[in-house]
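For this depiction, one protein chain was excluded, whereas all remaining protein chains were kept in their positions.
Naming follows writing order (A and B), and every chain is counted from residue 1.
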Amino acid sequence: MMQQAKAFYEKYKVIILIVLAAVLAILPFVIKKTLYIRYLCNIMMYATLAGSLNAINGYSGQFCLGQAGFFAIGAYTGAALAKNFGISFWPLLIVGGLMAMVVGFIVSLPTLRLSGIYLSIVTLGASEIIRIIAQTWEPVTGGSMGIKQIPYPEFFGVDMFKPQNYYYIFLALLILFLFVTNRVLKSRVGRAWMSIREDEIASKSLGVETSRYKSTNFMYGAFWAGVIGVAYAPFVNYIEASQFTTDTGFNVLAMVVLGGQGTLAGPILGSVVVTVLTEALRFLESWRYVIYALLIIFMMWVRPQGLMGASNSMLAGGKIKVKEEKKKGGEAK
Amino acid sequence: MSGVPVLEAKGICKYFGGLKAVESVDMQVQKGDIFGIIGPNGAGKTTFFNMCTGVYAPTKGEIFLQGENITKMAPDKIARKKMARTFQNLQLFKFMSVLDNVKIGCHTKTKTNMADAILHTKRYKEDEKYAVEKSLEILESIGLADYKDTMAGNLAYGMQRKVEIARALALDPVILLLDEPAAGMNPNETASLMEFIKMLNGKGYTIAVIEHDMKFIMNSCNRILVLNFGQKLCEGTPDEIKSNQQVQEAYFGKGIVAGEAVKVNG
Partner (left out) sequence: MEYILNQLINGICQGSIYALMAIGYSVIVGVVGMVTFTYGEIMMIGAFSSYYIFTGLSNNLPLAILGAFAGSFIIGSIVYKLCYERFFNAPRHISLLCTIGISMLIKNLAQIVFGPDTKPVLNVIDNTTFTLNLFGANLNIRLLQIVVIVLVIVFAVALTLFFNKTKWGVMLRAVSQNKDASYLMGISVKRTALLGNCIGCGFGGIAGILLALYYGSVSATMGASYSTKAFAASVLGGLVDIRFSALGGLCIGIIENMGIIFTSATFRDVFAFAFLILILIIRPQGFVSKKGARV
């Protein structure tokens, strides 16, 4: 069944994707309820953010926990510049992305010598430091008051204030992200990233400059997190430091892992599941986080590779586990 | 012997704390050699390879690749100087296809950067074409073309070893270091691998190989280095090695502990 679906997809790939894009493009005309459009916007935003994290975690195997930090950099750069200098939204997308990329580069410097959990902690620490700076640097970030009334982007005179219009910004960014990432992954650069994920020593022995590629990988992920951060700020119209806690980072990570690391579609699916779930369970109030947490644990137990992930993926550990269990013999269950 | 040796080690040592894993070993691999390195377990063969390829920095001594000092160079730089290797315990990119594995071997021969990849520039297209053609050519020659889309980790063990060699060949190496290529293979596979290595050598590849299979070593190598307890026992042609008493002692003993034999040789 899976095989057939896959073959079908491969055959009519272009058509399917165009139809999908067209459906997504006319959705705002079909769905009249603004609230639902807002949900869709959220889904696409988180899909891109999760995708940017996936570009790091899923492809070069560096376990970054601090994506919220890069996201915050983008959001604050965009909001502060738009508000104080009246710079237009569109160039800011790039500026915010580049800012996050620079920070990503700085964060990647110590991580090059580190691996595994140490790396994760440095990224987590960096994200917390960014948040605390955002909370205290009042002249620029508004301190704990945050930045309010961020100007809405304009597109050839059309005010993007309405979610129906904003929807297209997120859609365009998501499609652009997927398009670009797909191309990068199918090139020498992407292969180099994946080889680092699989076996860094072997990768080095084949002449891959692993430090450089790990660093560019970080910058790439950070760039997109920054871009989506810039787009996020006017959408919610108000940003403050508490939106960028480590829990936000974990939330994004959960989307990536639930959907499936190392697949392009995984983070999108993860974003859909998480967003729909948190909205649908809203009536449960604080119990919904309990359910969400249980879902994460449940997924790790039954399907660690995520919904989209292949059962034989590196990240699932399916095979590796079997092999090592054999090695370990009959250790008491 | 004429010309600059392809790979030369001058008195290299590696100490892990108090353990002298490799103790002042000299070696010269000439162009066109199949150079065998043998020795009992723990003789320091793999450590020696790791120093040559830059995984470990030698404690003392120098290593030259085609006359160029590569001591303490990073592994990826050394790979750029066209030294390729395989690993004792198979370090394939298990969850990538065979073709992709070999394509990564083309990394140093291509130049695509991220911008090229995003914009699909001419360089990207040329590089991809080169990588695919080169990889397919290698896979063809090694007899794995049918498996190009298989996940490398799903192949039989002997085939995985071949993929690793194919990956190394994609570097267009001036010297190929094979660390126990026949480990875990059955006699048939070993024989075909031996043929393959000889064939590569015939094509002009210089090869250094660590192996335990004596038949393999004696039949295919033209020069052999014997290590024992980190020290060089002797070096020579297969016939010289066979008749060398010290080697026989190291392998079979002579009624005293092997350690004594080492002391005698200083």
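In the analysis below, contacts are C-beta pairs under 8 Å (C-beta built on N, C-alpha and C of every residue); 3 or more make two chains touch, one makes a residue touch a chain.
Nothing here was measured: the structure is a model prediction, and the numbers come from that model.
Peer 1: For the chain omitted from this view, which of the shown chains does it touch?
Peer 2: So, taking every chain into account, the missing one touches A.
Peer 1: Going by the contact rule already stated, which one of A:7, A:94, A:117 or A:201 would touch the omitted chain in the full complex?
Peer 2: Answering carefully, the residue with contact to the hidden chain is A:117.
Peer 1: Residues of chain A in contact with the chain that isn't shown?
Peer 2: Spelled out for chain A, the touching residues are 57, 63, 109-110, 113-114, 116-118, 120-122, 124-126, 128-129, 132-133, 135-136, 246-247, 250, 253-254, 257, 286-287, 289-290, 292-294, 296-297, 300-301, 304, 314-317, 320-321, 324-325, 328, 331-332.
Here, only the chains that are shown with their structure count from here on.
Peer 1: Cα centroid separation between chain A and chain B, in whole Å?
Peer 2: Their C-alpha centroids are separated by 41 Å.
Peer 1: Please name which positions on chain A make contact with chain B in the complex.
Peer 2: Listed in rising order, the residues are 180, 183-184, 186-192, 194-195, 198-199, 201-210, 216, 220, 312-314, 319.
Peer 1: Name, in rising order, each residue of chain B that touches chain A in their complex.
Peer 2: 53, 55, 74-76, 79-80, 84-85, 87, 91-96, 100, 103-108, 110, 112-114, 116-118, 120, 124, 127-128, 131, 151, 153-154, 167-168, 170-171
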